[in-house]
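Here is the structure we will look at, set down as structure tokens.
For this view, one protein chain was removed and the others were kept in their places.
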Amino acid sequence: MALTGELILYLFKTKILKNSSLTRDIVNLRIAAPEDFCRKAAPGRFIMLGNDNNLSDPLLKRPFGICNWGKNWFEVVIKMVGKGSRQLGLLQEGALLSVHGPLGEGYPVKNSAPVRNHDESVIMVAGGMGIASIASCLLPTAVNDEIKREKVLLYGAAKAEELVLLDKIKECRPNLRIETITDDGSSGRKGFVTELLKTELQVAGNVTFACGPEPMLKSVQQVLQEFNSKGFLSLENRMACGFGVCLGCVQTIVGDAGSGDVKSAKVCTQGPVFPAEEVIF
Amino acid sequence: MALTGELILYLFKTKILKNSSLTRDIVNLRIAAPEDFCRKAAPGRFIMLGNDNNLSDPLLKRPFGICNWGKNWFEVVIKMVGKGSRQLGLLQEGALLSVHGPLGEGYPVKNSAPVRNHDESVIMVAGGMGIASIASCLLPTAVNDEIKREKVLLYGAAKAEELVLLDKIKECRPNLRIETITDDGSSGRKGFVTELLKTELQVAGNVTFACGPEPMLKSVQQVLQEFNSKGFLSLENRMACGFGVCLGCVQTIVGDAGSGDVKSAKVCTQGPVFPAEEVIF
Amino acid sequence: MVDLNVEIAPGVVLKNPVLTASGTFGYGREYADYLNIAELGAIITKGLSLKPKVGNPGVRITETACGMLNAIGLENIGIDSFITDELPVLQKLKAEVIVNIFGNNQDDYAAIAARLDQVEGVRALEINISCPNVKAGGIQFGTDPDAAASLVAAVRKATSLPLITKLSPNVTDIVKIAKAVEDVGSDSVSLINTLMGMAVDLDKKQPMLGNVTGGLSGPAIKPVALRMVYQVAQAVSIPVIGIGGITSAQDALEFLLAGATAVEIGTANFVNPAVGAEIVTGIRDYLELRNYEKVTDFIGSLQ
Partner (left out) sequence: MVDLNVEIAPGVVLKNPVLTASGTFGYGREYADYLNIAELGAIITKGLSLKPKVGNPGVRITETACGMLNAIGLENIGIDSFITDELPVLQKLKAEVIVNIFGNNQDDYAAIAARLDQVEGVRALEINISCPNVKAGGIQFGTDPDAAASLVAAVRKATSLPLITKLSPNVTDIVKIAKAVEDVGSDSVSLINTLMGMAVDLDKKQPMLGNVTGGLSGPAIKPVALRMVYQVAQAVSIPVIGIGGITSAQDALEFLLAGATAVEIGTANFVNPAVGAEIVTGIRDYLELRNYEKVTDFIGSLQ
């Protein structure tokens, strides 16, 4: 905050360095960024991304996880689901973008700002595009060098083609155990990723990081509770601003310890990652 | 009209074949088009052009003169003045467009639909982007073959760089006399194009075609009246639809002969070219 | 094949719920080059008055963010020319025709309604009580429940044609006005007309429009339109026709979901003259894919 003299968030215009298609409607954008920005990136943090060529439709920027970064670039993986993501996903090399970020508090890994927990090894659970968030714990060299405590990656998607980023992840973490599962059985078992999680939780002493669609996060929460195991969920509530002023993204969470109350938290600044037991869906 | 079984207007999606910059803010787009469409093109007719990639901002299509055409393509020259023209002007080869047209009634040249007058030779007067409309009498091979009755091209612009399309015109009509004039004297004389017109009108028996900004057309009208000479003006009133339904483009013109009344005409369907003496500015 | 028939007023069953909005479809035949206008639910004519009307001077249209302002000023050819020159063409083209009417006062409205009463080929009248561009007429009727009721009652007496009252959104409580006209015999209501807006030309330091203010239409107004349609549909028992910013089948379906029995397409016709036919197809495909037997099962099914 400017108050303390230290700039934590950046607002800048930049360029697409590369747009690679991962599937018919999922792309991987590599984007140029200032070094200061990249130093503040951390697993689970995100940015608000806007097309700089467009007029006022779409109007708002869109939130995407920073799934990888280096000295002066970062990457996002975008699934084109509506007008905003489609317009961004179709931009080519050289196109201009506006970026705010890095935003939010990420997963409690060693080098992320809020060190909440870093003892146990981590079960990573990704559902669909949740992989973009989970990948931010696995791909960046910065993270790679400091923590290597992931135990397994459990990755579910509708079908085999939608399991993206696996090659990259294998390259960065050759020894990581990866289990996939699909709705239609086209890769790994047929079923939901929470089934894989149940198996992993048979052994205690781990912490779970999960990102995916809300129904999946709900059942991850249930499973964790069942096994009385610790975990963190990354939420994707709708956002207008990304920096705590619109109150559009709030999530009901449990109130002060023991009070039985609930309170509302801004997913953009207090999250997007929350302790699993605190979220009230 | 479908009533008569003959389709006069076309509505189609197409591609940019080429975008060539003429100046920093003027481009020449070559656009693919069905042969039927091209057969209906004629000097002074126009199209409504919309960017097919955009969402709803800008919303409406924009009118541009068909300044040249061949068997299955046509060209427009676009000056980027606001959000609509800028977005279109920045599109590159392969970009998708929506087109309606050809629209309107053009200049009374031999092979254009409404043959109103084709005896005299023609003094062509272009002011600024009015050249796009005037060029439609000079560039197309179709026109070139049938009529060669232009006497001179009088072309005024703010400064030398803004005198566009001259090379092309010289190529198509090597024998055409061309006089230029600029506000700052950077090409030809310093002054307004109507001064050149006065000189030409010293000799009687010609007809004038003029296109340019409204103040220029007003003074062309005055000069013609002064010399009691016949002429046609191409107007550029704002248009929402281009095919006669919104009544946004209407121009006050003189009413039925001798009645002294005025009436309103739709520039898009009854124009854009009107006999000079009929227009009431 | 899903049944797209809708009854927009007692006895007025249209083959589908897609109509064209007044003032954006000319007198209909201008579109005959682009689509088979007989395939539309109905076309609604440009607003007609007893005598021809010239409209506003100066710039009449200007684009705004995702919308446009117009101040045409209800220019029209007058009811007699319409009946002799336009209506026969529309009948030949087999279009269903609804005539949009307005006047400067109650008598004008009644007179034009009476004039159309026995005219063949007119399915219903849409009473424009809401045009923001006519100072003397429209606006007062459209913004006061009593004035609106008294006007509609007068028209009701003058004709046996089904009556659709077209409501203004420039009011504090559109539900009140809808109920007021329902009470005096309006067979249905259509909404919304344009929102009153303005644009200025910074270079010239003048209003953009000759008329200073104009009516805002297009996608920009869709959220307001959808809200009003939803509110009115909850409150009245006559059919509601939804208008405002509809550019696609998805938009149209959203209005039907919110309770509209039919929709009118306005500004979108300027952008894509074939849009009406495309929306009919889009609605059919959507409902078929989801195994609806008839569109009326879908209408108002918002949870």
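Each chain gets a letter, A, B and C, in the order it is written, and its residues are counted from 1.
The criterion applied here is as follows: a residue touches a chain if its C-beta (ideal position, glycine included) is under 8 Å from a C-beta of that chain, and two chains touch if they have at least 3 such contacts.
The model shown is predicted, which means the values in this text are computed figures rather than measured ones.
In the full complex, the chain left out of view touches A, B, C.
Only one of B:S56, B:T180, B:Q251 or B:S264 touches the absent chain when the whole complex is considered: B:S56.
For chain B, the list of residues touching the undisplayed chain reads 55-57. In the full complex, the hidden chain is touched by chain C at residues 64-67, 69, 143, 170-173, 195-200, 202, 204-207, 212-213, 216, 218-224, 226-227, 230, 245, 250, 253-254, 257-258, 301-303. Mapped onto chain A, the footprint of the missing chain covers residues 1-3, 7-9, 11, 50, 56-61, 84, 98, 100, 238-250, 252, 264.
In this section, only the chains that are shown with their structure count from here on.
Judged by the touch criterion defined above, the protein chains are all mutually in contact, each touching every other.
Chain centres computed from CA atoms place B at the largest separation from chain A.
When chain pairs are compared by contacting C-beta pairs, B-C ranks highest.
Rounded to a whole number, the gap between the C-alpha centres of chain B and chain C is 35 angstrom. For this pair, chain A with chain C, the centres built from the Cα atoms lie 47 Å apart. Centroid to centroid, with C-alpha atoms defining each point, chain A and chain B lie 54 Å apart.
In chain A, 55-57 are the positions where the chain touches two or more neighbouring chains simultaneously.
Residue positions of chain C with contacts to 2 or more other chains are 65-66, 219.
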